[in-house]
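Okay, here's the structure, questions in a sec.
Take a look at subunit A:
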Amino acid sequence: MSSIRIKAKERKGSVDVKTLMKHNMETGLRKNKDGSKIPEHWITDVTAESGGKTVFAAAFNTSISKDPYLAFAFAGKKGDTLKISWKDNTGKTDSAETVVK
Partner candidate 1 sequence: MFKGLTVGLVAVAMSMGASAGASNVSSSKLIKEATAAYKQVSKDTGYQWTVSVKALKAAQAAFDKGKYTDAEAHARAAMDLIEATRLQAKIEADTWKMRVPK
Partner candidate 2 sequence: MDRRSILKAAGTISAAAAALAAFPRAVFAAYSEKAFKNPKVEDSLNELFGGNATTPSGDVKLKAPDIAENGAVVPIEVSTSLKADKIAFMVKENPNPLAIVADIPAGTEAMVKTRVRMGKTTQVTAVVSSNGKLYTASKEVKVTIGGCGG
């Protein structure tokens, strides 16, 4: 199962997108019980593509909350596909696709 949940709904030619990405977003400041630091691990980049073009992109710091949430809106219509991908600082990536409702 993808780590990315997407809700995309058209409203008068504009697609409202809400997305939640499951990710620990470790700040590098937290400590394990033994006192050692938990290394930072966070999503650095997110992109949203629809119809072959990027409709939204963002870069994150470690100060974005755990399981990052993003909402934005782009010009589109019901039936369009929307693909959201992320990349984290360890190079791990994930993506998910949905059809606009």
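Heads up, the rule we're going with is that a residue touches a chain if its C-beta (ideal position, glycine included) is under 8 Å from a C-beta of that chain, and two chains touch if they have at least 3 such contacts; residues count from 1.
Candidates were picked such that all candidates are chains of the complex that A comes from, given by their letters.
Here the structure is a predicted model, which means the values were calculated and not measured.
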item: Direct contact with subunit A in this complex, candidates 1 or 2; value: 2
item: Residues on subunit A engaged by candidate 2 in the complex (per definition of touch); value: 14, 27, 29, 44-45, 47, 53-66, 68-75, 85, 87, 89
